[in-house]
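What you see is the complex with one protein chain gone and the rest in place.
A and B label the chains in the order they appear, each numbered from 1.
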Amino acid sequence: MRRFEMILPSSVDECVKALATHGAGAKTVAGGTDLLPQMKNGLVKPAVVVDLGGIAALKGVTNGAGLRVGACATARELELHPEVRKRYTALADGAALVGSVQVRNLATVGGNLCNAAPSADMAPPLMALEAEAVIAGPKGERRVPLSAFFTGVRQTVLGADELLVALVMPAPPVPPEAGLYVSGGSYIRHTPRRELDIAVVGVASQVTVQNGRCVKARIALASVAPTPVHATAAERALEGQPLTPERIEQAAGLAVEAAKPISDQRGSADFRRHLVRVLTRRTLTAALARARA
Amino acid sequence: MSVMKTTRDVKGVGLSIPRPDGPDKVTGKVQYVADITPRGLLHAKLLRSPHAHAKIVRIDVSKARALPGVRAVLTAADIPELKGKPASRAHAVLAIDRVVFAGQPVAAVAADEVAIAEEALDLIDVQYEVLPASVDPLQAMKPGAPPVAELGTEADLSEAMAHSAVAMAKGETPTKAVNVSQTAHVKRGDVAKGFAESDVVLEHTYRVPMVHQGYIEPHAVLAEWDRSGNLTLWASTQGSFNTRSEVADVLGLEENRIKVIPVECGGGFGGKIRALCEPITAILARVTARPVRYVMTRREELEAGMPAPQVIIRLKTGVKKDGTLMALEGETVLESGAFSGTVLAVSAVFLGSLYKWPAFDIKGSEVLTHKPSVAAYRAPVAPQSIFAIDSQMDALARALNIDPVAFRARHLSKPGDPMANNQPWASMGAPEVLQKAGAHRVWKEREAWKKGAKPGTLRGVGLSLGGWLGGLQPTGASVKLNPDGTLSVLTGQVDIAGTNIALAQIAATAYGVDIDKVKITTGDTDVAPVTGLSAGSKTVYTVGVAVLQAAQAARKQTFEIAAAELEAAVDDLELVDGKIVVRGVPGKGVTLQSIGKKGNLYMSKVEPVIASSHPAFSQQAPAFASQIARIELDPDTGEVTLKDFVIVQDVGKAINPLAVEGQMQGGAVQSLGMALTEGLVYDDQGRLTNPSLLDYRKLTAADLPNLETVIVEVPSPAGPFGARGVGEPPIIPAPAAIANAIADATGVRLTEAPLTPERIALALARRGAG
Partner (left out) sequence: MPKQILSFTVNGDKVDLLVPPYVTLLDALRDEAGLTGPKEGCGTGDCGACTVHLDGKPVASCLVLALQARGRSVRTIEGLGTATALHPLQDAFVRHGVPQCGFCIPGVLMAAAALLEEHAAPTEEQIRYGIAGNLCRCTGYTKMVAAITEAAGMIKKGAAR
């Protein structure tokens, strides 16, 4: 790595000030699992690196009416968190798939999102769970739905002086408090290896069912477009309908239309379209099964 | 467990003894090159070409030289000895005027810190004139393709010789066709007639991409000169004497001025035979008069290491309905990258020699492309060649509805049968290995197991057989008796795989003491007897003989001293519990300790016991392995789950079964990587698109089941205690075994490795649509 200075803020305010002072020459680091390889390969050469590790407000997972995930919560924390595993299963699925255990103990949800790779494993589950990004900047806090957070490959709505603080999302309804509503979610990705890999395609589905009919469906796709995307037409096709295998197959076909994949060394566009169909079908089926469980 | 007998049952050959450096390796105490930090150390970095083919118009290093902390910045212009050397990878220390692969070094920096060296690279301004590149070997062979070598091409056969795996199939004179640097041709009988009389003719083209050896320790070297012009290199190498020769050649230095210290080698698999970064590091150390260390990054390893060649094999085979072999026609293309250096003959010989084809015609070409030049990788070109011939045999058996094992067994060559180059097959255990694999439960119970497939999944079982002829190289070893009666064994052999414990076991058994009395040392090039490469499955086979002979000679010396002292005939003596006694007179004897002591006593007239042996070899010992794969396959995603995997291998004699199993399992996983996930992927500009271990996918523990090993022992006539080479055979069979298992599960024959989920799923989808 080339040389750089390090700033070690202990609050969000301090951090935002540092970012404002150093502008585009500064990079924030949390787990470092994306930033350090980029720096080592000379893709980014920041003059200043701001460590988020000393900011308590960015840490932890809080469970209340919904879920608040601090930007510096690690993938491993989410993978093992009892409430996430029980109620936000798609997120637990996605978190458990990042890198290896050595990487998951470092990699943070905020880093996974701010790195804005189309293949980010935690993005589709959070989109399917309708998460919002809580962003701090010089003018205070703002909230952006995660589905509007990504603007391109490795690009987000974050300004150079802004910081992702947390993700907040409503609780998917589960019995008994939701009465007849039940909700379930699932994230499945395809990779040639079982661990230490990057999604060729990833699909997250979250379905809420009432009296045998789907009242809400959220499907989000990774690695098939410049950003993680919703399969909106597929979601609409399911809502108000019973989730029969035929209906699920139809939605899987519609999800393919939301995919605009490229061919690269990880997979061809043809294979990616094929996988969107397969994995949409599988995640919807798994989500439905979890909703019923 | 059987123990070889000498005068008594000593603890030696045949025992599973853990290697003695185990405790140092599990505590992190063992030092590799990157762990050695002398005072005043400088760090080297290389600026590498981003283009596969370009003219260097201008290099400006002035800004880099001006950066504080930078001690040297070199380009080819600063190293006059590089001019006038033949075009080879070892001599391509820094590019002169033209770069021929992306990743080729164009400038070198030595600095106080790695970070400063990297910043210096950023400050070097190189102006390139980008030229069209030859990226695909089949295109590169065509007239008009961008030429890789400037003045025609010359074959570099040193790799073939280093492995001495086959007597050359009659190589025709290197043609001057564009980018074809080597050709081979073997032929027997009338192929056209054979095809005309065949009932079934199958033709497939098999392709295995460039793959990386994948050692976990990247190349590393530390160089330091003394004031008299002597160079010391701490190197991660598979052969310190070879490294010494190559560095001497590049630097124009006498060999005895270079000391190569073979530091613990963190894996080589063929990739650390040839010099790579040693010469430039030595030059930087000379220029700065400081110790300089260079450690390659993983990205550099993948972009600019010395991978295995891409191998493309077209096979056409004809058989009678009853399974009689009629004719084989083959065409092999080996992609050598920017410099010649493949073992072309191996492929041709294997394709034509393993099964008894009455007529065959096999042509091979080595082709240069604008990619990093290749080197050996554990049984070079054998996994790729066996992928072709064994897949083809399996496909024929399926087409004829004949049992695949019976079909192979019927046509398998046996000792004495002529190989494709008309030399007779040496003693080998291929028939025994195939028989044992065919009788294994995983193979036998395949139909019942397949029936148990869960809905939505497919099951298949595949078997493959492959082998390696075994390398040879002259080598030396010495054995001495210490004053306390222990033995010291010295070789220059780099121990990566656990060969030192096996050599010590050979010394113990041959001399007649227990293994705990034997210590073996790998010496540097100044002190060790000349020793060959740790390559070609030949360490135990050749160095084992040197150690065996030296230990026997030391025993003879010891017995002669004892005979004089005991006033008895040598033939009447035996060695029992560290004491040489007259047979039948247990009270009359002399201890090894006393003999050892007298050899090192002031004014003593007893000669010290020191024996050495330095044999050369002519008799290879082919070694075969068969592997059986049981797979479950998800037809929607193409994902293959390996449920069981069995390795059956003829090792001649397992000197140390524990180490032998480790070799069999490790080789098998490299073979499975080649089969399932690995491949260097280049874009149409010749740039690597997967230069990380995230995207260059070696298999992890989670991808694999436990690997079962079945050791077969068909003794070799010339190996120590009948041993054969062990390292290479297990990397050979898996690509074919997996392809055969996929064919068994799906009915689809895949011929392009790696056999990825994408290839499987899309082939099944195409079939479904078609």
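Operating definition for what follows: a residue touches a chain if its C-beta (ideal position, glycine included) is under 8 Å from a C-beta of that chain, and two chains touch if they have at least 3 such contacts.
Everything numeric here is computed off the predicted structure, so don't read it as measured data.
S.K.: Thinking of the whole complex, not just what is shown, which of B:265, B:675, B:718 or B:764 touches the missing chain?
M.R.: B:265
S.K.: Based on the whole complex, identify which of A:194, A:247 or A:273 touches the chain you can't see.
M.R.: Checking the options A:194, A:247 or A:273, the one contacting the hidden chain is A:194.
S.K.: For the chain left off this view, which of B:248, B:659 or B:745 is in contact with it?
M.R.: B:659
S.K.: Name, in rising order, the residues on chain B that touch the hidden chain in the full complex.
M.R.: Contact residues on chain B toward the absent chain are 16, 18-19, 21-23, 25-32, 34-35, 37, 113, 115, 213-218, 264-269, 295, 297-298, 496-498, 658-659, 661-662, 664-670, 692-694, 698, 700-704, 706-707.
S.K.: So which bits of chain A touch the chain we can't see?
M.R.: 1-6, 8, 29, 31-33, 36-37, 40-41, 49, 51, 53, 76, 99-103, 105-106, 194-196
Assume only the chains that are shown with their structure count from here on.
S.K.: With chain centres defined as C-alpha means, what is the inter-centre distance between chain A and chain B in Å?
M.R.: Between these chains, centre-to-centre, one finds 43 Å.
S.K.: What residues of chain A sit close enough to touch chain B in their complex?
M.R.: Residues 1-3, 37, 40-42, 45, 100, 190, 192-198, 200, 264-268, 270-271, 274-275, 278 of chain A touch chain B in their complex.
S.K.: Which stretch or stretches of chain B touch chain A in the complex?
M.R.: Result: residues 115-116, 118-119, 122, 297, 299, 636-637, 639, 676-677, 681, 689-690, 692-695, 697, 699-700, 702-703, 756-758, 761-762, 765 of chain B touch chain A.
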